[in-house]
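A single protein chain has been omitted; all remaining protein chains appear in their positions.
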Amino acid sequence: MSHQFGRRDFLRAAAVTGAAASLALAAAPPPPVRNLVEMLRLMRKIRHFEEVLTGLYKYESFLSQGDIVGDMYDFASKGIIAGAVHLYIGQEAVAVGVSAALNPDDFVTSSHRGHGHAIAKGAALGPMMAELMGRKTGCSKGCGGSMHIFSKELGLLGGNGIVGAQIPLAIGAAFSAKYRGSDQVAVAYFGEGASNQGTFHEALHMAALWELPVVFVCENNLYAASTAAEITLAIPNVAERGAGYGMPGHIVDGQDVLAVYAAASAAVERARAGGGPTLLECKTYRFTSHAGAGRGQHNNPEELKVWLNRDPIALFEKKLRDDGVMTAAEQEGLKQQVLAEVEEAVAFAKNSPFPTFDEMPVTPDTDLLA
Amino acid sequence: MSHQFGRRDFLRAAAVTGAAASLALAAAPPPPVRNLVEMLRLMRKIRHFEEVLTGLYKYESFLSQGDIVGDMYDFASKGIIAGAVHLYIGQEAVAVGVSAALNPDDFVTSSHRGHGHAIAKGAALGPMMAELMGRKTGCSKGCGGSMHIFSKELGLLGGNGIVGAQIPLAIGAAFSAKYRGSDQVAVAYFGEGASNQGTFHEALHMAALWELPVVFVCENNLYAASTAAEITLAIPNVAERGAGYGMPGHIVDGQDVLAVYAAASAAVERARAGGGPTLLECKTYRFTSHAGAGRGQHNNPEELKVWLNRDPIALFEKKLRDDGVMTAAEQEGLKQQVLAEVEEAVAFAKNSPFPTFDEMPVTPDTDLLA
Amino acid sequence: MRELTYTQAISEAIREEMKRDDTVFQIGEDIGPVRKRPELWNQFMKIRTWQTPISESGFTGLSVGAAMTGLRPITVIMYCDFVGVCMDPIVNQAAKIHLMSGGEIKVPLVIRTPAGAGTREGGHHSGSLESWFVHSPGLKVVMPSDPCDAKGLMKSAIRDDGPVIYIQHRILHGMGKRPCPEGEWVVPLGKAAVKRPGTDITVVGVSVGVMKALEAAEKLAGQISVEVVDPRTLVPLDVDTILASVKKTGHLLVVHDAPRRGGVGAEIIRRVVEKGFGLLKKAPKVLGSVNTAMPYSPPLEDACLPQTSDVVKAIRDVLG
Partner (left out) sequence: MRELTYTQAISEAIREEMKRDDTVFQIGEDIGPVRKRPELWNQFMKIRTWQTPISESGFTGLSVGAAMTGLRPITVIMYCDFVGVCMDPIVNQAAKIHLMSGGEIKVPLVIRTPAGAGTREGGHHSGSLESWFVHSPGLKVVMPSDPCDAKGLMKSAIRDDGPVIYIQHRILHGMGKRPCPEGEWVVPLGKAAVKRPGTDITVVGVSVGVMKALEAAEKLAGQISVEVVDPRTLVPLDVDTILASVKKTGHLLVVHDAPRRGGVGAEIIRRVVEKGFGLLKKAPKVLGSVNTAMPYSPPLEDACLPQTSDVVKAIRDVLG
């Protein structure tokens, strides 16, 4: 019964090992060395892209003005990056591990917390940074913003501002692939909070019913905004919900990029082979606050300390050093390369013009000004 | 995997015995003789109420005019009962078995197929028949119709024209009972088709999370309109979905009123005692067509023949005779009493005036005519 | 000309477009004759029609994802009222993705939904919600009033590269056979039609409102010369044709099934008044249903819905 669970159960449920995952799934061959280094590079790209943009976002909140009864999620930015920006820092292993198992033409639908999903799928930093600054050179010409990163050629079907809405979109892309007879696979990224949305239920069920080539990647970072999963999930593991749709559900260590890669490869291959969908629950953690580019206060500082010990980048770098794949010096070099790339992206964005109203990509016949 | 299921699995899944149910649940003490007779009376009330109203509904369909591509669910009635009327005939054991486990002040939310749920909870036939004829004396003053039977004093929170919408309403009534510190329990009736709606997922989950006093009664009659459950359910038993919410799910023989009663009593008592919600899947069958007061063609005539052998009324009458509770003559007498009651209800309705526009129960300040 | 019913015309358009374009398919509840589980996908693929679970937000979202990736879905919402459970994929996803993707991604999707009251189905099966969609930028809104337009507008809707809401009124399903061209017959989006010429008053009918306006015009023939204009599509709205008519008649009445309050009638009046205030000799009016949920009882439903006799009366009111 639900009331028997406590925070400990949730933390224990979250403290799975990569072994569990590989146990649960046919082990995939480890990626070749080049890919291992590229995976680290992608993780660093995500991390530094977001660390740098944080400095460009001047957080302001009205929260103190109201109180718990009347407060809403109010904040703004007076920086050159505005609006609501949700950071992926701490979860990099998930997007990178999953993307390493995907083909360039596979599809991805993402959430409000989508920078990492986009970068891992290959999105260029310049246009992304430009989008966050609302520039004409942004990947959506400035019309999307942080929550709406699209790229047709990379199969990025967008972040989404509506929690759970991206899940049906992904089964639609999978439906399309199966209909067209292509071997493309679709991935839906969403949080544990989104697994309580009706769209999760409807989409997972239809995907199983029609054996669509889709992988559902639930990033359980233990929080939905400032709400702890333990008070909004009646069961400790979202993966258990797969059974209700006749779909396999697996728990994966979301801090271990190779464990994620192993689980994702098995699920993606299964989907590509016509075996139908899989639900992967990646246990992970958000190192910053929910929104406001990480500038709000964190939900639980003590808990954070524990999780910082499982920083996915530190863990992966150590493994690569232990396995003799890279030296500390090489890793520092890679970090510097990435930092330089991010600075370039910032410069590119800052030097880009803002779009004008007439440049907005609206369809002519929707009587814009009527 | 989903594709391994076939029709046989669904029929097998449907062919459970009362034993299975009592096995799954702490057996409840059988109801006293008086109640047994009252249960039979209620089953007959539902059956004859609907058999008689069918004669007052003149079915007309445009379906033949279009074709499978353009057709919609089109029909009308030229009789004194109009609109969309969905019959409960064949499923009587479910509503009666469940209601026998409820207190008068317990709550019920129902579906488009709600006559049986209302009658079993105690709704008077006259005002119900008057409602179906759109009369001023109808339980909703003619403003509701077949799909919207309400009774505040009986705790009937309405049928519903929106599949799945009644499930959250029921957890709201359960929430209210728990909040007010009353010992009321709420029941949500819905079909297997509704179990694919997002509201099912969201409502069952919150009920489990907050241990609300509610019982979810899924009437799996193997069809959603003309769509066979086997092509729209990825798993053969809806009951299996309870696990995804940390909620017990049980399969019940929906043609055996005592099996339903046993399962419902256990679930209701558990809810009343603060043990939280239960999902009951009652395997049953619709003896008539989906809508149009049973006048459309039936989905599957061969299948129907098989199920008619498990007519819940015939089964129960035989048991009552075998157990020496009633004689065939007494049962015939009861049937005649009920038929007379239904005729009275028809007469009452026919002699009732139609409501006038000015009698519509609208709130004065919503500028009706603005 | 060969005659078809309203639904036959829609079927023909869909069949012809399916032949013409492999990416066109239909998805929704209770459509298609599939009964057996084995080979589910192949059975659907054969008829290009997917019979779904009762999961509107799921399969509408699925349709959006399919439209984003190369297909042209026709998504059926069985009754207009049911969009209450799936507005998000329509207005937040389908309608906004084109702009939010910087114009990179198109969503060629048709949402087809029967609507309207008059069938005694009560509060949950009588809705006409076109004004919700008219107020949701990024959507086109189509409401054919006869088999001829039903076919031609369905073809345009399917071929359009953006999301189109195609609302078919249930009463029109039963209107009987009417002339309808065979084969290629396309009615462009954004072109109104004068369905009956007249000189004294312009009556703009929306969907079944056209039928009622024509009946009223017939009743008044000889006394009042009524011009009946059918916008056919509400987005884009061909306001010029309406203005041209008002220029001639100096009087305007809009007739629709939806509640008056906040209905498209108000929007049409805004557009006309904005550009043609000087053309109006008298106050324009909207005749819509009473601002209430639709009651089941036949006399109450009739009292709440505009009847042909109400149109006649409203025409006299406007002319004063």
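First chain written, first letter: the chains are A, B and C, and each begins at residue 1.
Convention: a contact is a pair of C-beta atoms (placed from the backbone, for glycine too) under 8 Å apart; a residue touches a chain by one contact, two chains touch by 3 or more.
Since we're looking at a predicted model, the values are computed, not measured.
*Asks:* Can you list the shown chains that the hidden chain touches?
*Replies:* Over the full assembly, the chain not pictured touches A, B, C.
*Asks:* Considering the complete complex, identify which of C:V76, C:I165 or C:V264 is in touch with the unshown chain.
*Replies:* Once the missing chain is taken into account, the touching residue is C:V264.
*Asks:* Among B:A203, B:C282 or B:L315, which one touches the chain that has been omitted from the display?
*Replies:* Looking across B:A203, B:C282 or B:L315, the contact with the absent chain belongs to B:A203.
*Asks:* Of B:I119, B:L157, B:V217 or B:L233, which sits in contact with the chain we cannot see?
*Replies:* Considering the complete complex, B:L157 is the one touching the chain left out.
*Asks:* Which of these, B:M39, B:A177, B:A293 or B:A349, touches the one chain of the complex that we don't see?
*Replies:* Answer from the full complex: B:A177 touches the omitted chain.
*Asks:* Among B:K45, B:H148 or B:R270, exactly one should touch the missing chain; which is it?
*Replies:* Reading the full complex, the residue touching the unseen chain is B:H148.
*Asks:* On chain A, what residues meet the omitted chain?
*Replies:* Chain A touches the missing chain through residues 3, 5-7, 62, 65-74, 76-77, 82-84, 131, 134-135, 138, 140, 142-148, 160-165, 193-194, 196-199, 224-228, 230-233, 300, 354-357, 360, 362, 366-370.
*Asks:* Given the full complex, what residues of chain C touch the hidden partner chain?
*Replies:* Within chain C, the residues touching the omitted chain are 57, 81-85, 87-88, 90-92, 95-96, 99-100, 122-124, 129, 131-132, 134-135, 137-138, 235, 258-259, 261-267, 269-270, 273-274, 277-278, 280, 282-286, 290-293, 295.
*Asks:* Could I get the residues of chain B that touch the absent chain, sorted low to high?
*Replies:* Spelled out for chain B, the touching residues are 107, 109, 138-144, 148, 150-152, 157-158, 160-162, 165, 167-180, 186, 198-199, 201-203, 205-206, 209-211, 360-363, 365-367, 370.
As a convention for this text, only the chains that are shown with their structure count from here on.
*Asks:* Would you say A-C or B-C is joined by more C-beta pairs in contact?
*Replies:* Of B-C and A-C, it is B-C that has more C-beta pairs in contact.
*Asks:* Would you kindly tell me how far, in whole Å, the mean C-alpha position of chain B lies from that of chain A?
*Replies:* 44
*Asks:* If you average the CA atoms of chain B and of chain C, how far apart do the two points sit, in angstrom?
*Replies:* So the centroids are 35 Å from each other.
*Asks:* Can you compute the centre-to-centre distance for chain A and chain C, using the mean CA position of each chain? Integer Å is fine.
*Replies:* Chain A and chain C have C-alpha centres separated by 40 Å.
*Asks:* Any chance you could list the residues of chain A touching two or more other chains?
*Replies:* Residues 198-199, 201-202, 205, 209, 211 of chain A touch two or more partner chains.
*Asks:* Residue numbers in chain C touching 2 or more other chains?
*Replies:* 40, 52-53, 55, 57-58 - these are the residues of chain C that touch more than one other chain.
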